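One chain of protein is taken out of this complex; the other chains stay put.
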Amino acid sequence: MKKPSKILIAIITVAVTLISTLAYEQYAGSQKSIIMLATTTSTYDSGLLDYLMPIFQSKFNAEVRIISVGTGQAIETAKRGDADLILVHSRQLELEFVNSTYGIHRVGVMYNDFVIIGPISDPAGINGLRSAAEAFRRIAEEGAEGNAQFISRADKSGTHMLELSIWKKVGLTSLKKTQTWYIEAGAGMGTVLRMANEKKAYTLTDRATWLSFKNQLADLRVLVEGDVVLLNPYAIILVNPERYPQRNYKGALMLAKWMMSEEGQNLIANFKKEGEPLFKPIARNIELAHMLGFPEQENELAWYDAQNP
Amino acid sequence: MPKVEVQNLSKEYAGRQVLKDVTFSVQSGELFVLVGPNGAGKTTLLRILDLLDEPTSGKILFDGEIVNYSAKNKAALRRKIGMVFQQTVLFNMSVFDNVAYPLKVRNESERNIEQKVKKTLELVQLNGFERKNALALSGGEAQRVAIAQALVIEPELLLLDEPTANLDPRNVSIVEEVLSYVNRERKTTIVMTTHNMFQAENLADRLAFLNEGKIELMGTFQEIFGKLSGPIKSFARMENVFHGSSKITAEGTSIVDIGSGLQIEAAFNEVGNVTLHVPPEDIILSVRPLISSARNTFEGKITQISDMGHVVKLKVDVGANKNFTVQITKRSFNEMQLNIDSKVYIAFKASSVQVNYHLT
Partner (left out) sequence: MFKDAFWQEILNITLLSLRVSGMAVLIGALIGIPVGALLGLKQFKGKRTVMRFVDIMLKSIINTFMGLPPVVVGLTVYLLLTASGPLGWLGILYTPTAMIITQLIMVVPIIIGVTMSAVGSVEKSIREKALSLGATETQAAWLVLREARMGVLTSIIAAFGAAISEVGGIMITGGNIRWWTRTLTTAIVIETELGNFTMALTLGAILLSMAFIINLALTIVQVKEARR
């Protein structure tokens, strides 16, 4: 019968295809230095990395593969040995990562910021305040009078956590039960912004999302910005090569060094959305870096500058 | 010399005794028919003869040799046996390839295959169907392909399980012709089962009545006809049997006067004395006068109701001392709310009427 030979031919065809594909993958991979960067969705979603990486890649003949996940998962990915460096924003987790020898040379790269937005009428009168806490206090006061409303993400996101820490400074820790002016949305930033527009309410948002949605939100505007508590600093940490010898340490160092170079820092400063910059570089602004939680910034910067991968 | 001998054969299936101490032998060149109701064990017996199942006890002899169930022996014996299953199973390939399959597995040469397939398809009157996909055939054609598959190897023993069940009269007569031909001309030994008493009588050298796994009667039709009684008579289709004289009509059908002024129209061409049979399940029953294309309609009343499980058999008195047995489903029976003495109308087609003119 002819059938067995037909099947044999099919098996051979498939096997050849399979092996050649895998071989191609290996070959294609060996041509370039492949750098695995684990980062948070916020940096990736802003489009910053899609703007920066092609420039780096063509200059250094490298390929940067970006895993964008939550901050906690990005650090976990590196801990498992699946990344070469991380770009994240959670001071506590970062320090743990370095202290338990998973990572080395934590350095501040840039920050983005949060803004308090609210209705143009501004019933709480917070426009132009320098202190986020003071703004929150006034919103709470007017809210209790029935003149203002605040919408919370209430989804345990980074933004929500920041919001809660500001309420804590004002002395308000259990808001939901008694205050009707405090609305818990349990939704993403875009949805919350639209709700704030409908209800003429205040809320806290990151600037990137605000800029994306601004055109649809005719009744809202930025009222408070620039307070240090509203700044969100990003750190680069290299994965410890002694712990993970199989990782591309050289490539990671190359990328980190470039991000902190004059060129990298200028590119970050020039990245704009709707004509406004989203990230501000801090690698070479030692004073600001100290303020944002990088006490060793000048030493680390010097170390990076001295490296020659 | 006996071709097949079955000795004290018993078969148990899932705790049920399907065959009980069955003993018979079939002579070389004989056409042996097993008759019996559903569940009598006919199919099981044929499967055991085709070596697809092993008996629980008892033995089978082929050409005087006891069958042993080693794979090798089974394969060797099966190559001499052709089997036609009750449910027509054909392969998803052309009619030619279906019929050629038994030859291919015997590694016959292409030329031999070509010749034998051609000859066999002519025998079952399917020449010209070679290229058609076997699964696209009508029921009758498919059954003839299945018979061709069994015949193409010119088997010494041919087993057929209800080969004409559910076939229209034209296909029934082709199949019956083929079976008589191979039995007569090729001296092929045939063992077949049937529900149809008339077919058994027409074809069989000898027949056996199988009921509840036991052979109740065996012999030539003449030998056993008088002994038929009770349940055997029922499953042997001895209901709705009428005698009369037949005349051919202008339309080419026959009108049979069955006495007392009752006439049955039948789709055959016979003159003179005939015996008719109308299958109980071919009769339509209604509580209102029927408007139907069926040529035979009678009015009557129910005189007997027998509940047979999922079907109900009714005896309908149409007057003049003539009764029809009608089989309907339990569901229709319940829907029509029938009782003894209910007035009913019955109808059946001229083509449902079976004839046996040898029986008088």
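Residue numbering begins at 1 within each chain, and the chains themselves are lettered A and B in the order written.
The rule we apply is simple: a residue touches a chain if its C-beta (ideal position, glycine included) is under 8 Å from a C-beta of that chain, and two chains touch if they have at least 3 such contacts.
The structure presented is a predicted model; accordingly, all values stated were derived computationally and were not measured.
Of the chains displayed, those contacted by the omitted chain across the entire assembly are A, B. The chain that is not drawn here is touched, among residues B:79, B:247 or B:301, by B:79. The chain that is not drawn here is touched, among residues B:133, B:297 or B:327, by B:133.
Touching the chain that is not shown, out of A:190, A:226, A:295 or A:309: A:190 (per the contact rule at the top).
Although one chain is hidden here, its contacts on chain B can still be listed: residues 50, 52, 71, 75, 78-79, 81-83, 85, 87, 89, 91-92, 101-102, 105-106, 133, 135-136, 149-150, 153. Within the entire complex, the positions of chain A that touch the omitted partner chain are 1, 3-4, 11, 14, 17-18, 21-22, 25, 36, 41, 45, 47, 50, 63, 65-68, 79-82, 190, 212, 244, 246-247.
Assume only the chains that are shown with their structure count from here on.
If you average the CA atoms of chain A and of chain B, the two centres end up 82 Å from each other.
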